[in-house]
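Yeah, one chain of the complex is gone here, protein chain that is, but the others are all in their spots.
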Amino acid sequence: MSDTSTIRNYKGSRRKWSATTRRRFSCFLFVLPALLVILVFFLFPMLRSLQYSLTDWDGIGKEAKWVGLENFIWVVTESSFRQVFINTFYLIILYVPVLNVIALLLAIAVYNVGKVGNVYKSILFFPNVLSMTVVAFIWKIIYSYNGILNQLFRAFGLESLAQDWLGQAGTVLPAMSVSIIWFAIGYYLLIYLAGLYNVPVEIYESAEVEGVNPVQKLFRITIPLIAPSITINIILSTIGIITLFDLPFVLTRGGPGYMSETIALRVYSYAFVTLQTSYALAMAVILGIFAITITLIQLRFLRRREDVLL
Amino acid sequence: MKKALLVLSILLLAGGLAFSAGQQGGQETVLLTCAIHIPDIPEKFGEFLEIFASENPYIKIDYTTIEDVETFLKPKAATGLMPDFISINGGDFGADLVDRGILIDVSNTAAAKNTVDAVKPQFTSPQGKLFGIAGGVSSSLVYYQKAVFKDLGISPPKNWDEFLKVNQTIKGAGKTAIIITPVDGTIANTAWSHGFANNIVPSNTDYFQKFDKGTMNLDTEAHADVFAKVKMLADRGYTQGGLLSTAYMDGNQLYVQGKSVQHFAGTWLAGMLLPTEFETDVYPAPWNASGKTKVPIVATETGWGVAEGPHKKEGIMLLDWLNGPGFHYYQNARGNIPHVKDPMGEVKLDAKIKTYIDDVYTYKLTAGLWFEFIPAATMQLIPKLYQEVLLGQKTPREAAAAFDKAAKDAVK
Partner (left out) sequence: MRKKKMLGYHRRRKLLINLVMLLIMLALLMPLWYVLNNAFKAEQEIVRRPLVLRPQDFTMDSVIRAFRALKYPARFLNSSIILVVSCFFLVTLGSAAGFGIALSNSRFLNRIYTILVAIITLPFQLAMVPLIFMLKAMGLINSYLGIALVYTGWFLPFVIFLYTGFIRTIPKELEESGRVDGCSLLQSYWHIYLPLLKSITGTVLILRGVPIWNDLLVPMITLTRSTLATLPLKLFSFIGQYGASMTRWNLVFGGTFVVSLPILIVFLALQRLFIRGVVSGAVKG
């Protein structure tokens, strides 16, 4: 639709703005305010973080001496970091697969039950509208040594199962994972449901006719066809759990010891508890790199499977 | 013409309203921001502040309760956003703030003049400035159920060995012997401070200065024992179930519900822990080895300070009130040991606590509480180290070494 040809601009010549260029410029103006806000309030601080993570800035004064990778080395060789890193990884493993499998199965169930599925959808989504502080708090009470969970176990004679869920190294992360799954399941369920609705009904109907059993249906038909939803959910849930702060913070504060401290909590701890700002920034950068790396790996893996399966 | 009149009258009305709104007692309203750490009576304290405000109508109170003094104030100090009136602990953090001019020197206030000298050193900075008034005299001790002791034929132990025997007897009767709270600073107020007092202070009476200079050597067996003692109690089954998730208030609640025979807690909790349904009494914590004299804890409670700023005059007014005419509200609610010379009102101090503290005052050597002398940056380490020791992730000696390193690093 452009009505003039583009004119090469070389040094010293005036450039005539074609309608296309003018239009592109106007479009750019639409984007500009948003870009400015993102730049100023997100990207710029991020770059500062990167910059200051290479200095010894204490967050208070103006002096910031260049120290290169010293902060990173300190933070990574600090004795509890290994545990923190393992915790973050472990939590991902405890959370992402379990969440997605349950969400998918529930989505299929809701898909198959008809109208009453609407009620199920709403109930399952319910926890997600609560504040994470509230969720953490509810579960903190439930998990406490004399809390409702243990009381139930004791009432049913299962004394041995009643334990200090949040105070034991072995149970704290799984317990935390359960509470996060409780919170998030509705959200991911809905995404899978949307994916399921996008599958043409005829495919299932012809599968019926050919006598495909449910298991085959699941693995040979459903999963390949909703592959994009699976990809999205896995990536979203991974990023979500890596950066999660509110819930672990209120639930355990990283305890007992450091057994439930994640990298995200570490950043907060360095920034606002021990006030070692340069370490906080180094940890934040590590968090960022960790998140990006895992996302890229997942994207690679999942996208390839998507292509293969389709 | 009519329009002009209308506009004029509206302007006059608005101006009059604005003028009168700003007028309160002939002064501009001052919003006094108060950040207070008072976990046992947060709401009541707010009420006390309101009483102060009602006596000074031009002052309005903005009251926030805070969980941990240093954690809350550090970022505020860093970004220059200090509240006007704050809770502050004796020790190195406050000293630093007053020497940097962030807190004011309150030595010449009526509050300071009404405070006993014994609680001033912890609140005095290296430059000789008084940065806060203590909130009371504090100590930590063991609260116990009198009836259970009588039934089991035991009496308050006087040293560590007797303590273990007493606990064993209680355990044999199928009860929880003692509550230990490793999740937060409570364990530092109790087990760590007493361990430090008995194991380390006798041979390091200048420990305050040693910490300041970073010459305090803590990578020692004596210090490791401070951690080992708690582990021993846990390993022998004397402590409550759910040990590692028991925090300050959880522990108090457990005792009040009668779920444990003894509770190791601060004197500031007397108001909550003494009036139980069963009779409760107290005895000094037996962290000394048999044959050795106890080193009891005499320390200050979290006190108050005033920040440098436009409202410091009102801050001082509040400080003087809390440590003068308004003191009895605060003291009666908590039942803690007064730090003021003239309480200007009735003092509610339980006879048991009075007996305890009078006895403690007879000791020649006493020690302070942890937060009064360890470097601010190492404070959150103590509970974490106990947790790691209890989890079996660190040996007591490793914990001691880790703390030693952190304390020395913090001074660099």
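The letters A and B name the chains in turn, as written, and every chain counts its residues from 1.
Definition applied: a residue touches a chain if its C-beta (ideal position, glycine included) is under 8 Å from a C-beta of that chain, and two chains touch if they have at least 3 such contacts.
The structure presented is a predicted model; accordingly, all values stated were derived computationally and were not measured.
Looking at the complex as a whole, the chain kept out of the display touches A, B. Touch with the chain omitted from the figure is made, among B:T190, B:N252, B:T267 or B:N288, by B:N252.
Residue in contact with the omitted chain (choice from A:M46, A:L69, A:I86 or A:I297): A:M46. Residue in contact with the omitted chain (choice from A:N100, A:S177, A:S229 or A:S260): A:S229. Touch with the hidden chain on the side of chain B covers residues 33, 39, 42-43, 62-67, 75-76, 79-81, 83, 183-184, 186, 245-250, 252-253, 272. Mapped onto chain A, the interface with the missing chain covers residues 1, 20, 23-24, 26-31, 33-35, 37-38, 40-46, 48-49, 52, 59, 106, 109-110, 112-117, 120-134, 137-142, 144, 148, 151, 182, 185, 187, 190-191, 193-195, 197-198, 201, 204, 208, 228-229, 232, 235, 239, 242-243, 245-246, 249-250, 264, 267-268, 271-272, 277, 280-281, 283-285, 287-288, 291-292, 295.
Keep in mind that, in the parts below, only the chains that are shown with their structure count from here on.
Here the spacing of chain A and chain B, counted between their Cα centres, is 39 Å. Residues 59-60, 79, 143-146, 164-169, 253, 255-259, 272-276 of chain A touch chain B in their complex. Those residues of chain B whose C-beta lies close enough to touch chain A in the complex are 71, 74-75, 77-78, 182-183, 240-246, 250, 259, 377, 380, 384, 387-388, 390-391, 393, 402.
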